[in-house]
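Pasting a structure here, questions to come.
Only one protein chain is missing from this complex, and each of the others stays in its spot.
So that you can tell them apart, the chains are marked A, B, C, D and E in the order they are listed, and the count of residues begins at 1 in each.
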Amino acid sequence: MSTVENPAAAAERQQERKEPTFVFTEKQVAEKSELARRFLETRARQNGTVLKSNNFLVKRFYNIDHNTYLDGALSAKTKELMGLVASACLRCDDCIYYHAIQAYRLGAPRAEQEDSLNVALVVGGSIVVPHLRRAYELLEELYG
Amino acid sequence: MSTVENPAAAAERQQERKEPTFVFTEKQVAEKSELARRFLETRARQNGTVLKSNNFLVKRFYNIDHNTYLDGALSAKTKELMGLVASACLRCDDCIYYHAIQAYRLGAPRAEQEDSLNVALVVGGSIVVPHLRRAYELLEELYG
Amino acid sequence: MSTVENPAAAAERQQERKEPTFVFTEKQVAEKSELARRFLETRARQNGTVLKSNNFLVKRFYNIDHNTYLDGALSAKTKELMGLVASACLRCDDCIYYHAIQAYRLGAPRAEQEDSLNVALVVGGSIVVPHLRRAYELLEELYG
Amino acid sequence: MSTVENPAAAAERQQERKEPTFVFTEKQVAEKSELARRFLETRARQNGTVLKSNNFLVKRFYNIDHNTYLDGALSAKTKELMGLVASACLRCDDCIYYHAIQAYRLGAPRAEQEDSLNVALVVGGSIVVPHLRRAYELLEELYG
Amino acid sequence: MSTVENPAAAAERQQERKEPTFVFTEKQVAEKSELARRFLETRARQNGTVLKSNNFLVKRFYNIDHNTYLDGALSAKTKELMGLVASACLRCDDCIYYHAIQAYRLGAPRAEQEDSLNVALVVGGSIVVPHLRRAYELLEELYG
Partner (left out) sequence: MSTVENPAAAAERQQERKEPTFVFTEKQVAEKSELARRFLETRARQNGTVLKSNNFLVKRFYNIDHNTYLDGALSAKTKELMGLVASACLRCDDCIYYHAIQAYRLGAPRAEQEDSLNVALVVGGSIVVPHLRRAYELLEELYG
């Protein structure tokens, strides 16, 4: 019996992904924060409209998106905070809300959210500030 | 009498532009979709404010913008769908609404709008998704 | 006694910054324009939430941001108009509102605001147009 | 036996994708244009490095990307031209080169490439011009 | 004889544009700075390729672009510096070079160029820094 492993298989294994454990449900988040509740509700309704169209590529994209934030070489929490940085840099309020909520659900303390937003602020500049302001409103409701 | 044509003149001719034929009027679109109606109304009111200022360069820009989407080497419909792709990639909801409505008015079926949005989604990534969701809400009202 | 000056000191001196003199207060702007009033109010409330968190880097960033628009090699007014150009190019409505209001408070006539927006329109393209429309609504209230 | 079809299945069917027929091979393009040859060569070498890492999500993304440009509701050629518009708007020279070459390989005449670039120019503004210049250098070699 | 003027005509008149007076020719700039020389040379060659195609919309866009930076409500110099801010924010090296050279040709001192770049740096964030570095290399050659 050989112990030699195919390098490609090894790499794939090393990147094993698994579903993370959430500390809070979406429902709990919605009860805690009115801003989060409204966002999650609108998002769910609109995703319903998208998914009803049953578009093959959209479904594939949603699937790959889901896989990106699973526990892997980096934890799901770290990657949701990275999603937050990317969203703030690219200045998408809905995306900021989504990733801040996910990071919260995965147990990220407020200081980690702020540290992440600081990276986005310095990389992205003052154009990020209006989004930072709205992000802090959410953080205030989630952690306040 | 020479049949030889100046190459520059030939190129220009080859690019002849003409006004496309719309299948639907803006009014018909507004009657079909509440989202479209509100968008078109706000846009008309705000454009009134802009044009009242009679700014030379704004008027010139609006003119060149109008010329871009006429029937030419590519059909007006194809170019409105390209405008949709560009708008979704650059993540401008108003622009997405505008070009999706124009493509609809020029007879583009829903599947072509979705195919165009897929190009934008794959080129532009998940940051496009919130705009995709809002675009599908409009498509649902226009074609549903 | 030497008259020779250190070149670095000279450069620093040459860039001396000082607070500009405003022609109008924020309160006067808010009384003139309802759009400005609502923007300034929301901004003040949200900044309160941000500053309550007392985040060291955010405070540092706000400080450097403040220093950027002081009178220097270029006047504060010119730099606020540059902030307007940058904001319109990067398509941030809140930033457009902020810099247009600041330029107004520093005495910029409407024609200078329009000239600035034209630079943004030509550099940034038709994707800037929806923001241009909203900017003109504000200009109409401020100067109308 | 029912002739009623599931609406979701119908939608999926309607979106059937198939590999397009290319008029030119990559090799023929490389022989025609030195700019294209160098681009394709660098791209192939770098993709080799990427794929060697055997990263699950990268492979999935490459796969969805490939599927996006197949013949579907819109032809592969139209979607490659849309990719060109998106690339020029987002100002990525490599992406511009890639999609212009693909559109060429699928038989798009030069006038269609120029019409597509015009949409990108008007939507994206003068910031697109340096990329337009480099795109025309390639078009000149491919069609000249 | 009426002294009443049409308001639209008045606005148009108020925006009269005229060609600015340059302090330096492009040739002088090219002799002063090797970086500028290479940029101007490549730009001229590539623009030759673009203009040879005689594309109606490209020519119109180039025309409107030219008109944007004429002396008007704001001076040509101020608007070239605004073009520099926009270019640095949107991170286009060629555009940065172009507008920095134009501002230099119109007599802008180095401190004004740096003040403009500071607005871009603060608005656009650290992602602007690599472009700032390359801009300073040019400034060093032009003013050093």
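One rule holds in what follows: contacts are C-beta pairs under 8 Å (C-beta built on N, C-alpha and C of every residue); 3 or more make two chains touch, one makes a residue touch a chain.
Predicted, not measured: the structure shown is a model, and the values here were computed from it.
Across the whole complex, the hidden chain's contacts among the shown chains comprise A, B, C, D, E.
Against the chain not shown here, chain B presents residues 89, 121-128.
Where chain D meets the missing chain, the touching residues are 43, 46-47, 49-50, 52-53, 55, 57-58, 61, 65, 86-87, 90, 92, 94-95. Chain E meets the missing chain through residues 91, 114, 118, 121-122, 126-127, 129-130, 132-134, 136-137, 139-140.
Here, only the chains that are shown with their structure count from here on.
Here A-E and D-E were compared by C-beta pairs in contact; the pair with more is D-E. One copy, chain C, sits rotated relative to the other, chain D; on C-alpha atoms the angle is 180 degrees to the nearest 5. One simple way to say how far apart two chains are is to compare their mean CA positions; for chain C and chain E this gives 21 Å.
Chain E has residues 15, 53, 55, 57, 61, 64-65, 68, 86-87, 89-90, 95, 122-124 in contact with two or more other chains.
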